[in-house]
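Below is a structure I'd like to ask you about.
A protein chain is absent from this complex, but the other protein chains hold their places.
Each chain carries a letter (A, B and C) given by its place in the written order, and its residues are counted from 1.
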Amino acid sequence: MIGVGVIGFGYWGPNLVRNFHEMPDSRVLAVSDLRMDRLALAAARYPGIGIMQSPTDLIRSPAVDAVVIATPVSTHFELAMEALKAGKHVLVEKPLAMTGEQSWQLIEEAEKRRRVLMVDHTFVYTGSVRKMKELIGAGEVGDLYYYDSVRVNLGLFQHDVNVLWDLAVHDLSIMDYLLPSRPRAVSATGMRHVAQEPENIAYLTLFYDSSLIAHIHVNWLAPVKVRRTLIGGSRKMIIYDDVEPSEKVKVYDKGVTTERQQAHSEAVYKMLVGYRAGDMWAPQLDATEALKREARHFLDCIAGRAAPMTNGEAGARIVQILEAATLSMAERGRLIELDRMQVTA
Amino acid sequence: MIGVGVIGFGYWGPNLVRNFHEMPDSRVLAVSDLRMDRLALAAARYPGIGIMQSPTDLIRSPAVDAVVIATPVSTHFELAMEALKAGKHVLVEKPLAMTGEQSWQLIEEAEKRRRVLMVDHTFVYTGSVRKMKELIGAGEVGDLYYYDSVRVNLGLFQHDVNVLWDLAVHDLSIMDYLLPSRPRAVSATGMRHVAQEPENIAYLTLFYDSSLIAHIHVNWLAPVKVRRTLIGGSRKMIIYDDVEPSEKVKVYDKGVTTERQQAHSEAVYKMLVGYRAGDMWAPQLDATEALKREARHFLDCIAGRAAPMTNGEAGARIVQILEAATLSMAERGRLIELDRMQVTA
Amino acid sequence: MIGVGVIGFGYWGPNLVRNFHEMPDSRVLAVSDLRMDRLALAAARYPGIGIMQSPTDLIRSPAVDAVVIATPVSTHFELAMEALKAGKHVLVEKPLAMTGEQSWQLIEEAEKRRRVLMVDHTFVYTGSVRKMKELIGAGEVGDLYYYDSVRVNLGLFQHDVNVLWDLAVHDLSIMDYLLPSRPRAVSATGMRHVAQEPENIAYLTLFYDSSLIAHIHVNWLAPVKVRRTLIGGSRKMIIYDDVEPSEKVKVYDKGVTTERQQAHSEAVYKMLVGYRAGDMWAPQLDATEALKREARHFLDCIAGRAAPMTNGEAGARIVQILEAATLSMAERGRLIELDRMQVTA
Partner (left out) sequence: MIGVGVIGFGYWGPNLVRNFHEMPDSRVLAVSDLRMDRLALAAARYPGIGIMQSPTDLIRSPAVDAVVIATPVSTHFELAMEALKAGKHVLVEKPLAMTGEQSWQLIEEAEKRRRVLMVDHTFVYTGSVRKMKELIGAGEVGDLYYYDSVRVNLGLFQHDVNVLWDLAVHDLSIMDYLLPSRPRAVSATGMRHVAQEPENIAYLTLFYDSSLIAHIHVNWLAPVKVRRTLIGGSRKMIIYDDVEPSEKVKVYDKGVTTERQQAHSEAVYKMLVGYRAGDMWAPQLDATEALKREARHFLDCIAGRAAPMTNGEAGARIVQILEAATLSMAERGRLIELDRMQVTA
């Protein structure tokens, strides 16, 4: 039985507690939060659980084997480091930390202590993303042309990080898992509309060695919720719409065909672009709750039965892109090469 | 009765011919196209019309008072200039020309000859865009925060211009009409996926003097057709979805509220961002075909009863943004200041 | 503090337990279910709660003031009667009973014992239905022409009642609350597609004294989930779509206009029907969970602060319609007058 402590019982914490509570081989022993009303809620829902304001008290509890961190981003590094140094396994809500440097320190500490360090890149554990991984891996989509995501809604503004760190991080974690190569450079633009708050709207382009281009479009100030990703390839195209109640992944047999042809009335040749339109197909998806699968995986990693799919390195790669994007956004789209920033594991 | 000649009977030309054909005070006298099969089609539909391969023959027809140009972009300047020099009024399909320089030459020629030069920025004449103009003009939306458009579909690849010139031009013309200020700088990214063809996917950010930010997202290689614009303001937000059969414009009483508040457990103050969600409202829209209203307006301008809403200057401003965006895209998002390029009328 | 006991911890029971558990003035003391695995689940979620297989034991617990019944329809009458006779207040999941006769016996028993008898017509407590009640009550919709509901999905087949009792009951409870008059007659058709199971698809028409007509369309064997009601009136029309994540209620300023006009080329007059199309409007809805509001209301009724909105009589009226519809369906649409069946309270 693995003892779990959860730091932070705000928006996401309750979901983590619920899932670890329902696993047969783990037990949530303690929850900490600075807010008394949140602790009261946790106590009401889980009468036997220990509640405390101090995360340090939670981390030091001897029965706690694994610490799950669901607090604002700016506190991730300190809490995760403290937990690793106390010999605990750690699952950190995304993004892993505020800087690549911090991320690599956490990775080193985990390796030194032989503890599991995992990042809560929840979407990687959804049936939708796993199905797309399968399709792309099997060559169904062909050469990848673009990855294009719109992820907008009204709220929740965060105070310590801009909208990229809150929303684009989901796309970056999906891309890190799905795409066969790593981005080389980024260009980002964005704007703040609430004084003294970080940027609430942002656009991020990622360049790769190939002709693959990725674009992420995030907004905390949109009137409707949109979660829609288009993936274009030479053989097929995918629409992944997470707001759809069913058929979240649709695969289109559409594309262009090209052939050289003699141009009209001239003795020159030009490319003729044709269009191919075939069936659409929406594969049945595994409907298991992503966080349940992720909690299962974390426990398996602790037990030595698996290696984390969303490990510290994945977390670090994404944090580095977010750092570069934030820098680019401050300079209105200046291209930032990722290679120069990237620390090799 | 105004005699009209239409150059180009491809995708858009037939719509222009039909509309001028049905106006009580104009008559389409001639259609020219390089392709014999298109001329045969025009003759079959309009038995009395003159057909010819040479645009010069059409321009020189004495009975032709106005020339409408619906040919590939790269031919716009030459044909429009020839028509103006022949003393004809000219309506040019968007975009006006390949460069700002060309655009200003056309404007000067039209002024010198006292002829109407109008650009076919069709969307400006739709009930949807006119209603949004009315709402923004009346202050309903408040301070403008963002203008965000997605305009993607499969095809039609063009060979002489990239996707920005084909699709983003629509958004730029709508913005030129709707927004109270002009963009100051652009940053664009994009990619080509068909060898020897121009970029088929592009992302364009526009910066203004205020905190307004605009973003246009275009793609010739998308599996579905999307035509969706979000406009965010301090008082209201608009969704303009041109694919919707009805309720194309929806106005949301949504937004953020901010107040200074003492942060929990600390003696510091921070901004508290709240959310406001009220009714949604879809105003009834005038369903008149945009091109019909535009044709009407062009004839009124020729008759001296109106001044073109989408005149040469509007065309030139948009061409200059497209030029700057193409340059920025070639350098992966480099910021291009528009002021330095902009020729003052 | 009101002690609550919940009989049945299957699909709906857990929602009832959760809501009464979180009310400040009630406490869930006991849960009963025939299935041991369901009791184990209840115990895991609510460690302090009493669990038992026998509903009689639960009903007889002296600390239990109110009994909530969430079991198959065929058991409602017996359990509710037992609870009333034991002096408990009773909330019964819809539909109240299997027959009108049973329903009226429960009503009498509750009156005799001066106990609250309420039916869980959940939709009556939603923000959507309450808003529509407000609109219809204020005359916004004008004279009512039709109420037309489609409520289909895949599963869950029930074994003791046909699909009308499972799904149409929701519409009937909404109509009982919303509409200003009572139906006079019904005609129903339907079919079974699984041997030995009740009808899984059914169509029910209700007639009123006025020209109002209602139609309910239910299906357990549909590939998609649809929950869509159209309400037509002389002034406005409403679409209520419960599957929509937001804007569940849309009000259309649409309708017909009529005028007498001289018919073309003849000296006779005929009606000319015109169409009126105006704005659409989606009012902001109260997003409180319906069951929370209902639980609150039930406790208020027990405390004597309110009278049940969905009382036994409402339950009986609906059961009588379901009885009549089942009879009509067996005879392929034979008209059944409700007046002859209806027992007056």
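Note that in this section contacts are C-beta pairs under 8 Å (C-beta built on N, C-alpha and C of every residue); 3 or more make two chains touch, one makes a residue touch a chain.
Given the structure is predicted, the values throughout are model-derived calculations rather than measurements.
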| item | value |
| --- | --- |
| Touching residue (missing chain; options C:S54, C:S74, C:S181 or C:S211) | C:S211 |
| Contact residue for the chain not shown (choose from C:Y125, C:Y252 or C:F298) | C:Y252 |
| Residue of C:I2, C:A43, C:M81 or C:V150 touching the missing chain in the full complex | C:V150 |
| Absent-chain contact - pick from C:L34, C:M52 or C:M81 | C:L34 |
| Missing-partner contacts on chain A, residue numbers | 247, 253, 277-284 |
| Hidden partner interface residues of chain C, rising order | 34-35, 145-146, 148, 150, 152, 154-155, 157, 159, 185, 187, 189-197, 201, 203, 205, 207, 211-213, 215, 217, 219, 221-224, 230, 232, 234, 237-239, 250, 252, 254-256, 258, 264-265, 270-271, 273, 275, 277, 280, 328, 331-335 |
| Positions on chain B contacted by the hidden chain, ascending | 22, 44, 47-48, 224-225, 243, 245-246 |
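The definition used in the following text is that only the chains that are shown with their structure count from here on.
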| item | value |
| --- | --- |
| With chain A removed from consideration, the chain sets that still hold together | one piece |
| Nearest-to-centre chain - CA centroid comparison | A |
| Contacts with 2+ other chains: residues of chain B | 277, 280 |
